[in-house]
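First the structure, in the form of structure tokens, and then the observations on it.
In this view, the complex is presented without one of its protein chains, the others remaining in place.
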Amino acid sequence: MSLSRYILRRLALTAITLLGVIIAVFLMARVLPGDPVTVKAGQYATPEIKEQLRIQMGLDKPLPQQLATYIGNVLQGDLGQSTRSGHTVREDIGQRLPVTLELALASLIVAGGIGIPLGIYAALHHGSKRDAGIQQLAIFSAATPVFWLGLVLIYLFYARWNIAPAPVGQLSTNVEPPRTITHLLLVDSLLTLNWTTFKDAAGHLILPVITLSVVVMSPFIKMARTSMLNVLGSDYITAARSLGLSDREIIRQDALKNVMVQLLTVSGIVLGYLLAGNVLVETIFAWPGLGFYAWNALTGSDYDAIQGFVLVVAVIYVFLNFFVDLAYTLIDPRIRLA
Amino acid sequence: MTEMHRPLLAIEHLSIGFPNERDGTMHPVVRDSSFVVNRNEVVGLVGESGSGKTQTAMSVLRLTKPPGQVLHGRILLDGDDILQMNDIQLRQVRGNRAAMIFQSPRTSLNPLMTIGNQVGRIYTRQRGMKKKDAGDATLEMLRRVGIAGPARVAASYPHQLSGGMAQRVMIAMMLACDPELLIADEPTTGLDVTIQAQIFELIQEIQQETHMALLLITHDLGVIAEVCQRVVVMQLGRIVEIAPVDTLFADPVHPYTRRLVGSILRPDLEVLPAAARGNDFPPVVLEVGGDRYQAVSVDSWRSVNVGRPEMVEVAPGHQVLAHAVDAPSEAVA
Amino acid sequence: MEQERNNRSAELTQALNSRGLTRRNLLAAFAASTAMIALKEGASAAPYSAQQVRALAQETGAAAKLVIANGQDLDEADPHYFKSIPSYYLMANAYDNLFGHPYVEQEDGGLTPEVDENDDWVLEPWLVESWETSEDEKVLTFHLREGLTFQDGSPLTAQDVKATFDRGVSPTSVYSNLVFNLMTITSPDQIAAPDDLTVVLTLEQPTAFAYKILATNVFNIMSAAALEEHATEDDPTAHQWFSKNTFGSAAYTLTKWTPGVEWELSLNENFWNKDAVLNGGVLNRTIPSPQERLSLLVNGDVDIAFDLLPKDLSELASNPDIAVLDFEIPWPQYLGMNNRIPPFDNVDVRRAVSHAIPYQTIIDQVMYGYAKPLKSPCAEGMPTSDPSFWAYDGGPERAREILEGLGLSDFSFDIAVRNGFPTHEQIAVWIQSSMMEAGANVNILKMTDAEYLEKFNSGALQSWVGEWYSWINDPIYHLNFNFHSAATATNGAGYSNPQVDELIDAAMYEPDKETRDQMSRDIQQIIVDEAPWGLLYQINYVVATRANVSGFQYNPDTTSKYWLVSKS
Amino acid sequence: MSAEPILAVDNLEQRFKTPGGLVYAVNGVTFQVAAGESVGLVGESGSGKSTIAKSIVRLGEPTGGSIVYRGQDITHLGDNQMRSLRSKLQMVFQDPTLSLNPRLSVRQTLSEPLRLHKIANGKADLDAHLNRLMDLVNLERNLLDRRPGQLSGGQRQRVGIARAIATEPDFIVLDEPTSSLDMSIRISIIELLRNLQQEMGLAYLFISHDLSTVRYLCSRVIVLYLGTIVEEGTVEEIFSAPKHPYTQALLSAVPIPDPALRSSRNRIVLPGETPHLTHPIVGCPLADRCPYVEPSHREGRIPMVSVGPGDHRVACLLYQDGSGAGATAPDASEAA
Partner (left out) sequence: MAASIPTTPHANAGGESWSNDWVQLELVDPDAAETGYGRKRNALAILGFIALGLVLLMAILGPELAPYNPNKPDPAVTLQGPSREHLMGTDQYGRDVFSRVLHAARLDLRVAISITAVALIVGTLVGGLIGFYGGVLEHVVMRIIDVILAFPGFVLALGIAAMLGNSTRNVIIAVAIAYIPYYVRLVRSEMLALREQEYAAAAKVVGVRKIRILLYHLLPNALPIALAQATLTLGWGILDAAGLSFLGVGIRPPTPEWGVLVGEGAQYINSGQWWISVFPGLAILIAVLGFNLVGDWARDRFGPR
């Protein structure tokens, strides 16, 4: 199969999945306990007011028609309106996505930056004490409840030693946010040479990034170690050894690229998790990102916001998968031409 | 020329162990094995699956995969003990003085690297060539191993090659190393009969051309008979018999060897070999008492506690593994 | 105290559902309140009662920006539609009303509304200079101040008032139109602006609450020109624009609003009373976690923090950098028991639970003293509040006796609490513990807003931790909403007693204060006896500020005019 | 060959759809097997021999042609109709490690066909049958309760054979039954198969890439290349006087272990590789590798011609004149 046909096929599958996702999200909101009208109308609303709202929100129409309207709206980028913020969900999510992205990328870089070398190191010293130690680290990191770790870090570094800034958001109140360029505070403050802001933003990032990266480090360590071991145990490494290539050359020329192919998948999964799944950490650190938004929407029964969040997260996830697959295909010639 | 008397490769009392997964005890897969390969000699190492022949071959280039390890013994390449070498010395042996062809050529090539790069890097590394020269040399070498479109093959990835083609590439890589000793580990397993013939023809041709020593590992006695001068037979980690090829086929001593030779199916003969009739063979050991040899089934032998088996020379250049006993017990096979 | 905020938002909607109010009721209530209005009539000299505060601040030349930590975000900025508590604050600071309140300073430095001898909060004229009430009390005439301006400098005239009220009364403005109906204004015809400075409201019935209601935020004055300018074909009332922007006449304008993060009030350069402003603007941060609001306050990152947890407040009291302002207000918190469904359809079960509630433990362990015992549905501070009918000191032992007497020695019920209301949850746990001693099993059901609201509305909650705060400090108004059987939307307990209904209806029209007060006490007696609510406590409105902050006032509709707040 | 054929394969065709396009695996194969006869089907990987085997036992469905078993066309028979025939039409698979369910004991594996086809009734009867089967394949009865993992390769294949003969079939497809076994075990399995054939009057279709084993077991040989039959004849004819250049190359490629005979062999090494069957075969399938190829060999369909007194036939244009040995035809008989 040619590459372009492969991509087209994958895209078609992705489109089907996305349609399914939209329908699932639509149905989810119908099943959530409580009634969106009640939430909008408030505790003491009369039936008349609610009926009026119901018509206004189009909820009196038959379900398939509502679904059609919903799909139409979603395709036009209209995700509805948040009852809590009063803004369109699109605006809200647009604002929070970069916030989450900053935390996610930072954690990914830290976790990958530490986890991958550790995993590779462990594989290279397979069976040694150091290998065992690194494996233990990975096992502990995978077993740590992320919400608990966040709390412990806050207790130690903020409440007890007062080293870290208050675990509230991205910046201290008295610090001006930088001019928006990339929407990433750290990058923007660096680009605008705003050191105070940079330091403050970095300070706020430290604890949540540690929390997240400890937890997502495990897959990096494990995957790097396993795939490195697999590669090292593979016939072509033995063959390369038999040719007199040094370990360094072999690792650089033969092993790393093969390991990276595996790690790409892990990175995709981890990034997806970080972008979408860190509801817990964002809640604990009041990090004004997607997860925190979703959490507030969920407890506040902000239906459009929940729908919007779930949808956006699923779309990100699906596309991340798609791009990981694509990158995989581009790197590994076996898949490309299989 | 005293050097001529020294064998190119001498394996002395080699034992290789793999740990038991449960308790970590080392389990020998090769034990107390000794044999030599002389210059310009083709030696066959034969045995059925699990006999330890591949592990023996791997250990020669110190390629035993951890957690397996050489427990004991020496591997002398032209007098230098490979097991005692440091990394730098070792790298000068590998791909230079000795090289190896592996069982599955397609998995022995890096799937993410083009053939041209994989062959070319031998030239840049071992011969210190410039990249461009290495490229030219690569094409030349591919042509030499009988690859029709060397440029196209050089640009392809391993998965795009057939098994036979991949094995030709492996051979090209070995040739690029220009070794004194070539170890070929089942180089035609998994290939079609007609392709096998091609590959053997190529290997033989190259051996005759370069006069390198060849250690050929195979389970196929037919191949041994066609290619080798001397044969080493392994069974369950032990070398049980070493003999010149003609002697081995004409006059095998060890019961295992006899059974192997006896079970050869020949397309030119209609009758089944008599030695092989009946049921599956029970494991058998050889007892030697005085000058009498006796095959004994393991079951009956086990009850008699005997010392370790040793290689006994039954004729010049013909050795066999036997357990020394006072007097051979009753025959079984 | 996080929970307060949400429930206060309910206060607005509660007013809208005045199905229990009849015209006759309103007439009676109006009669009762005229005396209070009369007190301040014609007095229009200074808009501020807290002159000394202003003087102090002006001396120090403080014009610093205030930073405030809120638990919730704004929902919207349109006075006729908003629901959330932060939006109350926004309205109070971006828009003006015809009337306001004077304040007195309390010991801890907070300014509290002045009350009269009847515990009624005193009104003072704000945008109006003077007003008249017609003989039949149906025609209210207001004379506006001269020189009032909107934020763009354009004059604020009677036409703006009419345009605003016309909009508010129109049926599209769902909430405000109901409030107008409360004061028997149902059509724009009843609102007139004969000249630039005169507004005439013609009521269908003399209405007791008319003036009081005019001081609440739904009656903010908007600009006729702005309403016209931002109207579109789809949106003739310009709701779209006003839901995100303010255009008022008060000290601030909303200049920035990042949902979920912060919103900022910047000084209105054209404020008609600019000299009175004591700070340089207000940045409101939205910080949902009470712990984090606390941290920010303690570290000096914010000047004022709302809705801190009682435990944290109690610890702050000893912090010299922090001032804890404690306003005692008539705000009852209760355990609602659904009188319509078992086991609470049995009055004795309700009494038993009332005995079992560990009142003091809750006040100590949950509220850390920022509350006091509640012995009547009309809390202390509400006119005619009478604690003498209270009879539930029996504790779990008495409860067990009653339950065993009923043959109900082993039964269970659910208490619903809403997500994000930690104190409610704690209260439920203490009640659970006490009920265990009384031999009953309690399940605590934590619910999302939607589930909770839907079940509340459909009368499906068995019991719940609730609270009710009446904007208008009048016992009949208060009792009507909560205990009149016709007030179905607000009487969540589904309490129904014909005698109480009759008394409430009668009290609404009763012109004689003595008689009316007695009726209020009679109702209280019946309700305490029949125990539709477990009277948990009355909560204090507590705000923590940095010690250098002064001038924070408590307004009866639970807002504060920030321009009176300064920081040294 | 005079006997009524137990199996007749006529013009069998099999095409597969793959991501890389159509694969022409079997292209018009016709042969017959008589009752009690043992026919060898020889070819390298990709010659279509396994595909043919699968079609015969209805593990695959051919895209063309027919398979007739005892006069009944079974080419497109449904699962249920086929089930009753299965007791007579059996198969032994290549690798017993794969073809025996690792979770089932020998007893369970062997009981299944006995129960299914109601051959054994009751426990005692079943045990008797099982014991007899074990005896037939020379396995100790105490192995009945072992699982495949606890058996040696030879023992496993014996179990595979026992399963195939459990229902007393009259036709068995043997799909390379010895190729996964160590050399020392192969012979005993072949011996067993031969004995069983004699005892039970079985007909075999023996599929193999290994000419040596074919010789011991079969009376007739069919040589396949790229899904077409290139030569067929008796064992004697094929081994002593192979006609088709491919057959000759195949035979000569087998290593001869006897050093004495090695020198006498005329080794033929075919150049190039087995091509992929992505196009319909036109002309001689061996054209690209054949040393005797002529342009005319690349056209049309090559017919089978008789080259001997019996049924020795070959699909090669070199023997087109019918004489049995064309002028240019190689004679490799000295290889034997």
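The letters A, B, C and D name the chains in turn, as written, and every chain counts its residues from 1.
To be clear about the criterion, a contact is a pair of C-beta atoms (placed from the backbone, for glycine too) under 8 Å apart; a residue touches a chain by one contact, two chains touch by 3 or more.
Being a predicted model, the structure only gives us computed values, none of them experimental.
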Among D:11, D:72 or D:152, residue touching the chain not depicted: D:152
Residue touching the undisplayed chain, where the options are C:312, C:380, C:467 or C:557: C:312
Touch residues of subunit C, complete complex, unshown partner: 290-291, 294-295, 309, 311-312, 315, 358, 361, 364-365, 419, 422, 425-426, 429-430, 432-433, 436, 443-448, 451
Contact footprint on subunit D, counting only the chain that is left out: 54, 57, 59, 79, 82-83, 86-87, 90-91, 93-95, 97-104, 112-113, 116-117, 147-153, 155-156, 160, 163, 166-167, 182
For subunit A, the residues touching the chain missing from this view: 13, 16-18, 20-21, 24, 28, 31-33, 127, 129, 131-132, 135-136, 139-140, 142-149, 151-152, 154-155, 158-160, 272-273, 276-277, 279-280, 283-284, 294-295, 298-299, 306, 310, 313-315, 317-318
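Here is the rule we go by: only the chains that are shown with their structure count from here on.
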Subunit A and subunit D, separation of their C-alpha mean positions in angstrom: 57
Geometric centre distance via CA averages, subunit C-subunit A, whole Å: 41
Of all residues in subunit A, those that touch subunit B in their complex: 126-127, 233-236, 238-247, 249, 253-254, 257-258, 261, 331-334, 337-338
In the complex, subunit A residues that touch subunit C: 32-36, 38-39, 41-46, 49, 52-53, 82-87, 91-92, 95-96, 158, 166-169, 172-174, 286, 288, 292-293, 296, 298-301, 303
Subunit B - residues contacting subunit D, complex: 48-49, 162, 164-165, 192-198, 200-201, 219-226, 245-246, 249, 259-261, 263-270, 272-273, 276-281
